[in-house]
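Quick one: structure below, then a few questions.
Only one protein chain is missing from this complex, and each of the others stays in its spot.
As written, the chains take the letters A, B and C, and residue 1 is the first residue of each chain.
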Amino acid sequence: MPINKIVASFDEAVADIEDGAVIMVGGFGTVVSTPSCLLEAVYRKGAKNLTTVSNSSGFGADIWRMQGAPFPEDMDILVRNERIKKAIVSAPVSALYVNNFEKLLRAGKVDIEMVPQGTLAERVRAAKAGLGGVYIPTGIGTVVEEGKEKKVIDGREYLLELPIKADFALIHAHKGDRWGNLVYRGTSRTFNPTMAGAARVTIAEVDEIVELGELDPECIVTPGVYVDRVVERPKVAPAQEGEITDTQALESTRRFREEVEAVKRTKERGGAQ
Amino acid sequence: MPINKIVASFDEAVADIEDGAVIMVGGFGTVVSTPSCLLEAVYRKGAKNLTTVSNSSGFGADIWRMQGAPFPEDMDILVRNERIKKAIVSAPVSALYVNNFEKLLRAGKVDIEMVPQGTLAERVRAAKAGLGGVYIPTGIGTVVEEGKEKKVIDGREYLLELPIKADFALIHAHKGDRWGNLVYRGTSRTFNPTMAGAARVTIAEVDEIVELGELDPECIVTPGVYVDRVVERPKVAPAQEGEITDTQALESTRRFREEVEAVKRTKERGGAQ
Amino acid sequence: MSDNLRGKERLDRQIIALRVAKEFQDGDVVNLGIGIPMLASNFVPAGREVVFHSENGVLGFGEVTLPGEGDLDIVNAGGQTVRPQPGMCFFGHDESFAIVRGGHLDISVMGAYQVSEKGDLANYMVPEREVGTIGGAMDLAQGARRLIIAMNHTTKEGEPRIVKKCSYLLTAPECVDLIVTDIAVIEVTDRGLVLKEVAPGWTPEEVQSMTEPTLIVDPECHDIELM
Partner (left out) sequence: MSDNLRGKERLDRQIIALRVAKEFQDGDVVNLGIGIPMLASNFVPAGREVVFHSENGVLGFGEVTLPGEGDLDIVNAGGQTVRPQPGMCFFGHDESFAIVRGGHLDISVMGAYQVSEKGDLANYMVPEREVGTIGGAMDLAQGARRLIIAMNHTTKEGEPRIVKKCSYLLTAPECVDLIVTDIAVIEVTDRGLVLKEVAPGWTPEEVQSMTEPTLIVDPECHDIELM
């Protein structure tokens, strides 16, 4: 029988994610790197008391709709619906933007383990690569040290960092085939290939499913062996309803546009006047 | 000034490899994955008392000339000329073939630290990734345990394995550009991308140098940041002189051909008769 | 071993590989060691799709090809050219062993010098030769979900290779799941070694006489199927 990891729908793909599950969620801060449709399906499924492992905690759909992203949901869909018991996360909040995660955190409604981004990547990789732990210098001399074994190796201090094990990894890739081989697009790899294979079950949301053999064997980033399920995004994104009401998003985009324009002017005139 | 990591000759590329240096050598067991011309240049340079880090210890040029490999020298060029003081190696000898390294080893002319292949890869990666060490389960209950710290993590025993640091990494890639970006060909990646960036200086021998921008950014395997020098193989390989005299090589190739033919016959008739 | 068994016909290397390949189920990710195991990529049962891993950094290759045929840059761990297949992909050594160590292989098949009744494996160092090669054997022995050993049942001198306790240096303790030899198929279980199949013409008693630990003969023990 041919191997076939392709699953027909997002709801089917996440049907066994139960309350209390530990889920890794790929991506960085941007929605285009995020498994948006899988997150929506987890929300619809109703799973709660989740422990999530992710780089960031989401900004909500409005800011991404402003950018024209066709699938605008990010981690915020689980945050604002209070599905998360504990977040293992590197960049939970933003200096410029008060997100829903920050509100929950201040309200004491969610536990957090904040992890340096590179340490998060390495701990996820350790789980995938069968390592018992890794010694990492990041965080020495900071609160990240707390409760961790310290060791001096070759004259330098390191912290023992343990693998992060998870039940599911939800990732987003550009193209995939029935073996689970994946390629990504541009800077949207981020945590997606790192998390692929690091959980008991890896589920890949892809922009497009292609025939076996269509992906160049020299350019496959995630070997199919790491992937259990592949599910394709709809070719036509659902229409986004309603006004964009997020004033923070509008404001930060406006500010950034002004800044880039100011940079251009500064450059054109060769510096300050 | 444009960044230009391209070096004009193999001799120039290895000119600063001094006696007593620690050098990583990419590749697996096959010569096509090996930086053959760099190894020849190190031999010509005369560097001795080297510590080498490699998967295997070479079979000599004859076996590869028989296969039609245009650049047939492997680790054996440093072994048979007794340039190696110590080898950190995974597969030093062969069950079917007595190589020169085995002769030196029996004669007590070289030190060896034998390392499981995956542990070798992980220790090299640890050096490149700035880790102090990694806990690895491989080798528990074997001689590999000797002298190593053991730790039970989450109910399983692991060995503390330390990074392997080196002065130079000599690697072989298929194509490279002036920034040092590299792509490989087929199964010849092996230790090459793993070692790229793991030493103080990484030198890449490539089949072809291409213009910046010719390599697909989605398919670059080794980012140029890991590579210090790029040197191109001659487009026309030097003529190989002399008869192939290695009787072991001839015999093992003959035996293997017979075996594959026997497999075909067995398959055609649907099993044993 | 009695003299009358010494000359008795045993399975050849191809048939051992063929028998090993029957273990591969649809979708299995399988690593084949150097020697007999590698031949098994040519004997995948018809209609099954199996993904072969090789430690030099490839998943999804096909049959071993003749020397001189094939691309020298598409080889298995023995350096033998193999047929490319759709779905194949390449990677470096760190990723290759993340796959092995991280438990992403369903089956590893290897040769051996000795296997103990507890499933200890010795396959890298021969004392009489004073040297050996670990290679990927230790990683594969402990990393794969299921370890199958393909080997001759006895040494050239007729000494058992299936022993109570390995006298050779261990590759990994308690790792072997199944042993396929030129005269038998034996499963390593918590109760001990269970004889599941014998080569045509061989009896369980004859296999026992060439095996050091006591074998439990499976009530359904039968002849190895040769096709």
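Here is the rule we use: a contact is a pair of C-beta atoms (placed from the backbone, for glycine too) under 8 Å apart; a residue touches a chain by one contact, two chains touch by 3 or more.
As the structure is a computational prediction, the values presented were derived from the model and not from experiment.
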item	value
Touched by the hidden chain, restricted to displayed chains	A, B
Of A:A15, A:V152, A:A237 or A:V263, the one touching the omitted chain in the full complex	A:V263
Among A:N100, A:T119, A:N181 or A:T202, the residue in touch with the chain that has been omitted	A:T119
Listed residues A:S9, A:N49 or A:T142, member touching the removed chain	A:T142
Absent-chain contact - pick from A:A69, A:L215 or A:V230	A:A69
Chain A residues touching the omitted chain (full complex)	28-30, 32-33, 55, 67-69, 90-95, 102, 105-106, 114-122, 124-125, 136-144, 184-194, 221, 253, 256-257, 259-264, 266-267, 270-272
Where the unshown chain meets chain B, residue by residue	1-3, 125, 127-131, 177, 179, 181, 197, 211-213, 215, 217-218, 220, 223-226
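The working rule: only the chains that are shown with their structure count from here on.
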item	value
Chain with minimal offset from the mean of all protein Cα atoms	B
Separation of mean Cα positions, chain C and chain B [Å, integer]	26
Residues of chain C engaged with two or more neighbouring chains	90-91, 97, 100-101, 143
Touching two or more other chains - residues of chain B	122, 136-137, 184-186
